[in-house]
Every structure is written in C-alpha cells, then in structure tokens.
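Worksheet: one structure, shown below.
Here the complex is missing a single protein chain, while all its other protein chains stay put.
Chain IDs A and B follow the sequence of writing; residue 1 opens each chain.
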Amino acid sequence: METVAVEYGLILAGTLFALGLISVLVRRNIIFMLISVEIMLNAAGLAFIVAGARWGQADGQVMFIFIITMAAAEVSVGLALILQIYHQLKTLDSDAADKMKG
Amino acid sequence: MIHLLWLIPTLPFLGALILVLTSSSISRRAAAIIGCSTIGLAALITVLIGYEFLATHTEAYRHVAWNWFAVSGLSVGFSFHLDALSLVFLFVITFVGFFIHLYSVAFMHDDAGFTRFFAYLNLFVCAMLILVLADNLVLLYLGWEGVGLCSYLLIGFWYDEEKNGYAARKAFIMTRVGDTALAIGLFMLFGVFHTLDIQEILTQAPKLWSPGTQTATIIAFLLLGGAVGKSAQLPLQSWLPDAMAGPSPVSALIHAATMVTAGVYLIARMHGIYELAPLAQLWVGIIGAVTLLIAGCSALTQNDLKRVLAYSTISQIGYMFLALGIGAWSAAVFHFMIHAFFKALLFLGAGTVIWALHHEHDMFKMGGLRKRMPVVYWTFLIGAGSLAAIPLVTAGFYSKDQILWLAWASAKGSPWFFIAALTGAFITSVYTFRMVFVTFFGAEKTHTAHLPGKLMHVALMVLAVLSLVGGFIELPHTFGHVTLLSDLLHPILPSTVLRAGAESSEVLIQLIAATVALSGVLLAYIFYIVKPSLADEIGSSCFEVHQLWYAGWRFDALYNLLIVRPFVWVSTINKRDIIDQFYTGLVTATEYFGKTFSRTQTGVLRWYIMGITAGAVIILTLSLFINR
Partner (left out) sequence: MQATFYIASAVAVLATIMVITRYNMIHALLYLVISFLAVAIVFFILGAPFVAALEVIVYAGAIVVLIIFAIMMLNLKEEAVEQERIWFSGNTWIGPGVLSVILLGELIYILVSSASPEVSSRVIDARDVGLSLYGPYIIGVELCGLLLMSGIVGAYHLGRQKKKVVHRFLEQTDEWKQ
C-alpha cells in the first residue's frame, strides 16, 4: 500500500489552521468565530493524527480524542455564553462586548 | 536558708510588678511600704544567706530557677550563682538600696510620680541583682540591659523638662555603644566555647588559650568596651554628669553605688580572661588612670554640687579600673564597696541640701549650712573624709591606700600608675573639701525652706557609720593586718602578685598618701576659707583651662564634631532614603507601564486574537532565523 509523505498531511493541517485563523480574525459574528475555532481545533487534531501515523503509535489518536473532548466542552460553554451575550446585548457583534476595556 | 537565694531578685520584681499594676489606685503610704519592704526583705535574706555562706565555708552555690530557652546546643537558664564576689555585691545592692529607698520615701514625698518612682527603683534593684547573680552571660546581659533601661527611665523621671529627657537619651545611647561591644564579645565567647556559662568559660579558658592569644585579647577588649560604657570611663564617660538630671536618690543608687560599678563587676567576674590577655588588662589600668585624672580635674571646676559628685564618681571608678588593671582584684572590690557607702552618703547628703534649698544646685549660692543642718553636715563631712581618704579614721583611706600601694608594688603596676593615682588622690581631697567648705561654711546665702526629717537622718547616719567602720574589715599589713574581705574573695579572685622587694615600701607609701590627702584638705582650706579671692584669681588667670575642665574636657563637643554632626549630615542627605528611591522608581515605572499597556486593553476580542497571532508569527520567525 502506497503511503503519504508526512509533510503533505501537515501542510493540509497548516492550511486548514490558517484558514480558520483568518476567519477568526475577520469575522465579527461570534457564532462564526466559534465555528472558525472549531476548524482550527480540527486542524490541530489532524496534525496529531499525522504525527501518530508517522510513528505508527496510538498516542496521536489519544491526543485527538482529548482534543475532541475539549472541543465538545468548549462548544457547549461557548454556545451558552453566546446565548447570554445575545440576550444581554441583542446582537452577535463581538465588538459590542467591550465593557472590559482598560 | 541558702536555697532562698531566688527570692532575693524576685522580691523587688514582685514589688515593681505590684506597684506598676496598682499604680493609679494605691496610696503613697502603701507604695512606700511595698517599695521598701521588698528591698528590706531581700536585704534580710542576703544577711541570712551571707551568714550561712560564711559559717559553712561554701565555695559557691548554684540555683537553677527555670530554663529560659534552649536552642541547638545553647541552653540558657534563670540560674543564679552565689559566691563571695556576688555576695559582696548583693550585700551592697540590697543594703545601700534599702537605705536609699527609705530616704526616697521622705525625699519624693510630694512628688506626683511617687508610685512610679518606687516601681522603677524596685525594677532597677531586681535587674541589678540578676546581673550580679547570673551564672551565665545571657542572664547577666539581661540584667545589664535591665539596669540600663531603669537608668534611662529614672534619669528622665522628671520628663516634663526637655533637658532631662535629653540627658536620659544621652545616657541610654552612650551606654548602648558599650553594650554593643559587650554583645559582640558574648557572641565571640560563644563561638569559642559553645557555652555562655561563666564558670565553664573560666575553667576552659586557660586550657584553650595561652596568655596573650589574639582571640582572648579581642574578647577582653570587647568586654572592656561594655564595662567602659556602663561604668562611665574614658571614652564613654560624658553621659554620667548629665545623668544628674534624675532625682538625687537615683543618682545615689544607680549613678554612684551600684549600676555604674557593673563594669567593675564584669571585669572582676571575667578576670580569668583578662589574665590571659595582658594587653587588655594593661589598657584597663590605663583607662582607669587617665579617667581618674581628667574626671578629677573636671570635678575641681564644677559649680553644681551634684556634678562635682558625678565627676568624682567617674574618678573613683577610675581607681577601681586601675586596681583591676594591675591585678588587684580584691582591692577593686573593696574600693567598690566602700565607695558605694560613702558616695551614696554624699549623694543623699547633697540631695538633702538641694531639697532644702528649693532645688538649688549651685553650691556657691549655698553656704553656712553647718549650723542649720548639723546632722547632714556631720554625715556629709564623714562621707567627704572617706572620699578624700583622710588617714586612719575613714574607710576610704584603707581602700584607696591599698590601690595606691599596689599600683606601686604589684607586678603589673608601674611608677606611672602610682603617680597618676597619687595625683588623683590629691585632686580628690582638694575638690572634696572645696565642696564641703563652700557648701557648709561661710555665710548663709539661700534661705533653707524645709529641714530634713527623721527618715533622711536615719539613712544618712547608717551610711555614715558604714563609711567609717567599713574599712576595718581589711587593714594593711602595717596596721592591724586584717584581711577579712580578701580571704573571703580569695577562692574567686586570685591574690595580687607583688613585685620582688616592694613589700618594704608599704609604710612609706601610706605616709605619702596620708600627707597628700591632708595637704589637699589644707589647700582647699586656704583657698575657700582663708582667702576666697585666691581661687577666683587662679580661675581667671587660667581661664582657658578652667573652661576646658568645666566642660568636662569638651568631650561632648568632640563627639558632636566627630560623630553627631557627620551622622546628622549623612541623615540629611539621605532624608529621602536612597534605598527607598529605587523602590519608588520601581513603583513609578510599573505604574507608567501599567497605564500605557492598559490602553491596549480595548475590550475588542479580535484585537486580542490579532495580538496572539502577531506574537506567534514573530516567535516563529525569530526561531527560524536563529536556527538557520
């Protein structure tokens, strides 16, 4: 079975990560920011899987499982926060939530 | 009986405690009874213990009251050590202390701080007793600092007047200079012996050190520093004349009879170390000799009755230091004892006079008191005679004569010491009788307000008797040859080594000393009774010298110039604390950066992410450049 060079897997992970990063920076809508964070987390997980496959070890997949757990927790808390923000500010604009400015 | 030793310091302490706790609600009568009875009981116990001690020929008795603290190898207890040396001191402290307490009842009768006075006085006696009974140096230091504290409190007893507070501070700070040296000495002793038990140190020292070892010399000098501070010797002597700001009984008890002789006690107690450090011992003698001369000269020129006595105290303690320096240990203790009697007597007499004349201190405004106050006159005369060492009848003659002779005859003595001591003796008798003649003879210049009562007379007379007969416990070889005191002290303090062939000079020297003392009296008589104008003429012809001596050889001005003013200068330029500036700068910088960076806290989430991203890019770029 032919295999894939590690670098291509990692480049894919890097590309997805960069796309997610651009989106986080550009978007003002908090839900979009959350989605972008999910893309970035997924990209990080992909990098772990590629590294795990490189060495033929299960550790990379274990890490992915941890990341997925974290993502699930983050999304649930994040969505609850978004609902609160929308309720309080009547908008999804992240720039509106700037009461903590110094 | 001897097991009641712990009661001796405890009783005055209890007295002080009761007086302090009940100070506002207690009557004067009760305060006086508590104050005097505790000391009286202590004196009584001292007599009983002393009797038992002498009867059973005990070497030493040790009583551990309780353990104070124990830290890794150092165990310090409230443990008391009684031997002949501490017995002599105990006797003097409790007895003289008791009579001074009695006297104070009358003297302080109208004072607002009556209870406070007795509380301080009792506390002082307690601290002094701890000092002389301590069997380890830590406890001794506790007593040492305790008497310093009480001295401070009592000098500044009339704290309404600013100069009294100043005098108290001066005494405290100057003695503290010596105390610091003493503390360092104790640290070094602990470093060498790993114990601060006095007897242990004295037994181990000769095994560890050969005579003249450097460590022994340094430690001996440091201990000497402490002694010099407490005993007002050169160069730390200038606090004592100012300490006369306190009430007269305080001057009598603390600044004449007991506390100032603590330095003598310390050196006598640690004599084993001085014998291993001949250089330090020589310096003890030199300091004593120089001090007795310059203090005597200053005493010649003073007008204030109490200041004359203060300088005379410095001078007499100089004699004790001289005796210690030539290895005449028991002679020093003997002179201490006699000095305590007659100097307490003189101070109490002076206090009575001053009290009777509306707190008039200038003796040239007194005069003619001989007939107004005969008891005071006669007792004062006895004290003065003893101070001037009038031959045969006074105790002072026997004690001072012993020092004079040993200054000449002992192995460590020298003609220089002898000449200094002899000159000092002459000056002593001149200024003593100058004081007597000016105060008690001539015309009455100030009206006597109130005459002393019975209590004062009792105290004066008892002390006068002691000043007369106290000398008979130790008589020279040529005259009776009684050696009660030196026999008693012999197991503790080694006897003086005489120079070969010097024994025969004793009679001659006694005759010289007697002549000198009497000629001093004669000189004073000529100057102040026969031709009073003569003194003024000499005073004005040597105006510069007179001024110099009057100002105590201007030591205060010297210290002001050398220490106080540079210190003030340094503290002026360092008013805003250089070290503090650094921290203030730190605070300012932190505040500035905090304010600056808080502007980046925009609250816009995307900017924060932007910052994180930019940071990641920078770090990655840097790592790329550095690695390749």
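By our rule, a residue touches a chain if its C-beta (ideal position, glycine included) is under 8 Å from a C-beta of that chain, and two chains touch if they have at least 3 such contacts.
These figures come from a predicted structure and were not determined experimentally.
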Touch partners, limited to displayed chains, of the chain removed from view: A, B
Contact footprint on subunit A, counting only the chain that is left out: 1-12, 14-23, 25-29, 31-32, 34-36, 38-39, 42, 46, 49-50, 52-62, 64-66, 68-77, 79-84, 86-87, 92-93
Footprint left on subunit B by the chain that the document does not show: 610, 613-614, 616-617, 620-621, 624
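Just so we're on the same page, only the chains that are shown with their structure count from here on.
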Euclidean distance of C-alpha centroids - subunit A vs subunit B, Å: 84
Of all residues in subunit A, those that touch subunit B in their complex: 21, 24-25, 28, 33, 94-95, 97-102
Of all residues in subunit B, those that touch subunit A in their complex: 598-606, 609-610, 613
